[in-house]
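Okay, handing you the structure first.
== chain A ==
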Amino acid sequence: MDKKGQLLSISQVALILNVSEKTVRRHIQSGKLISKKIGGVHRINKSDLDHFLNPEKSFSLNDLKAEIDNSFPRENQEPDGPLVDKWSTHKSKIKLVNPANKRLIDIIVVGSGLAGGAASASLAELGYNVKTFCFQDSPRRAHSIAAQGGINAAKNYQGDGDSVYRLFYDTIKGGDYRSRESNVHRLAEVSANIIDQCVAQGVPFAREYGGLLDNRSFGGVLVSRTFYAKGQTGQQLLLGAYSAMSRQIGKGKIKMYSRHEMLDLVIVDGKARGIIARNLVTGEIQKHSAHAVVLGSGGYGNVFFLSTNAMGSNVTAAWKAHLKGAYMANPCFTQIHPTCIPVSGDHQSKLTLMSESLRNDGRIWVPKNMEDVLAIREGKLKPTEISAENRDYYLERRYPSFGNLVPRDVASRAAKERCDAGYGVNKTGEAVYLDFASAIERYGNEKAQVLNLDNLSKEEILSLGRKVIENKYGNLFQMYYKIVDDDPYFTPMQIYPAVHYTMGGLWVDYNLMSSIPGCYVAGEANFSDHGANRLGASALMQGLADGYFVLPYTIGDYLADDIRTGPISTETKEFDDALEDVKSKISKLMKIQGERSVDYFHRKLGKVMWNNVGMARNAEGLNTAITEIQKIRTEFYSNVRIPGESNELNPELEKALRVADFLELGELMAIDALNRSESCGGHFREESQTDEGEALRDDENFTYVAAWEYSGNPSKPKLNKENLEYKNIKLVQRSYK
Partner candidate 1 sequence: MSKSALLKSSIAKKYWMALTGLFLCTFLIGHLIGNLQLIFMAGEEGRRAFNVYAYFMAHNPAIKILSYLTYFSILFHTIDGIMLTIKNKKSRPKGYAYNNAAANSSSSSRNMALLGSLILVFIVMHMANFWYKAKIDNSAPFPLHVYELELKQDGKKVRNDQTMYYFTHQPTLQPIPKNRKLVYRDTTNNITDLYIKGTNIKIAEGYKDLHSLVFAFFGQDKSKYGFPKNEQALYFTLFYIISMLVLSFHLWHGFASAFQSLGINHSSYNKLIKSSGKLFAVLIPLGFAIIPLMIFLNQI
Partner candidate 2 sequence: MNLTLKIWRQKNPNEKGKIVSYPVKDIDGDMSFLEMMDVLNVELIEKGENPVAFDHDCREGICGMCSMYINGEAHGPDRGVTTCQLHMRKFKDGDTIYIEPWRAKAFPIIKDLMVDRSAFDRVMNAGGFVSVNTSGNTIDANATPIPKEDADKAFEAATCIGCGACVASCKNASAMLFVSAKVSQLALLPQGKVEAKERVIKMVNTMDEEGFGNCTNTGACEVECPKGISLENIARMNREYLKAMILK
């Protein structure tokens, strides 16, 4: 056992601290020193002792409790009235800006994904002057493009009982009752519009032979409401938003700043009035002003280093807003997606998702018998050689009603449970099978029936079935084949959960405004709609809903007061100070010239996060994470090496700036996870589970949004609680059995 995990007795601790045992016990009782009871005696983890010794840096729940102020300092702006009327009432009461005045107002949008792109296009269409920033070389490359499976909408085209209410209900339930009712209902309401809008833009959704739109079903729901374009739905939707942006760029209504990264938010008189951005090509640090700033900068899954996010996805924009006063809400709510390609080795730089839609047709299993597992790992046995009765279809076994289509958090934990029990099927022991054999056979038979073909050999039927599968998931199968070099048409895929999405994010009110006036947050970057777990195909829906249909209305309410303000000058102290801050931060990093690359620290952080703030969390692990992250942060600022200059294109500097923010965010995530001692959605605290090992929510104590406020010290955030009220849905324990 390494030093970190070393357990000390009370007498040992007393010896180390040079105090009496009684004093040690008092510290334990007060909660300042964390201890575990093993067989009735106290044992103190070495790392907890370190915490205790270094209180400046460490986090204690008790400190926190003292700081909690029970009144939430912000209005969530939720309109009054019955749930179903809230949005329409709000829209009709909201202040408008007349078209002539819109021309006088500038808006900065950071990020060009579904939320940022859609918002940029819509705001420009309305007449505002929009400046859009993205770090990629083109707005079309935002990571929304990688979303595969589909987008939900309550269209009920299939006539299977779908409705706005059902989508609303499924989303709240899927999110394990940790999201705001009013926001989610609005999302469900506008969902249908999204599909109309996208079709009008020329997004080529999948269609049936009759020429009408096709649907598929996704995890956690009992209807088929997911619209899709093969396994590239995100791409098609993003390109739709991009084309809407292109139109406005062509008209000069959007000024596009590609290869620019936002490095700070500028606050003037308490309002967000601009950003500091770095031109990634020239290294120039620039001041940009606007009457409002919209952040659509995505999620922070890359804090885990290995995730399905793009290499460049980062938290910097959101984190800078947080440092300037925006609350970070529920940062510990991370979605671990159950079907990703397993890690193949230490060199791995990112993980690849295999769409959840595959669970429509794939069955997940591991061998029942340990001998088979071992034989497979040694290469002596092929999965196809294991008979059905020797396979453990554990999702179908544990959750007969939803089977392979349980929500993501449930599926991920179930995979982890099997692998932790030793049944993982690859060399690392961290993989389960996703098997299409029965679907191939079923589709083959159906197809043969349709084509009126009798007397087909088994192989011919299978080959018909493979064609059907190819039609549905061709690009995913090809992708799997290219990465793993194994053909999933003939042998089951190996999959394992991986970090995919972050439900947490900047706190926003009903109008999507953060706790900083004039700073709006849309899409994955905000926390609002998915609670503790996002349902499949809902991210695209939320990003577009925020960007196309919510923000363009709600931002007018704020900007209506700004029509006489005139252009915001960048020649002010606030802008100059922010600019200098950014410059000094960069030069500080450049001067370190240590021995390790940025990736070294990022990987190290990722490992700590995955091991302690991953799929299953406990107080001990979270405390370890907090200390470890602090250590990595210290080491980072003394030993990172950034080659090159700051006034040129410098990818290492870009990474360093992002990782620096992850190193602070990671700690906040652990603190949040530690604070939330219940299990809910993607956040699973081992201390809070049912006898069957399912997540156990604690509604009495945790039906709130944890909105963290930056205090000046990343290790000592202030907790604000926005209580969640459920007036239309009764809170029950989720069950997918």
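The rule is simple: a contact is a pair of C-beta atoms (placed from the backbone, for glycine too) under 8 Å apart; a residue touches a chain by one contact, two chains touch by 3 or more; residues count from 1.
How were these picked? Simply put, all candidates are chains of the complex that A comes from, given by their letters.
What you are looking at is a predicted structure, and each value in this text was computed from that prediction instead of being measured.
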**Complete:** Within this complex, chain A touches, out of 1 or 2, candidate 2
**Complete:** The answer for chain A against candidate 2 in the complex is residues 118, 121-122, 125, 136-143, 145-146, 155, 157, 190, 193-213, 229-230, 232, 234-236, 239, 242-244, 246-247, 249-250, 256, 258, 281, 308, 310-312, 344-345, 347-350, 352-353, 475, 478-479, 482-483, 485, 548-549, 552, 595-597, 599-600, 641, 643-644, 648-649, 651-652
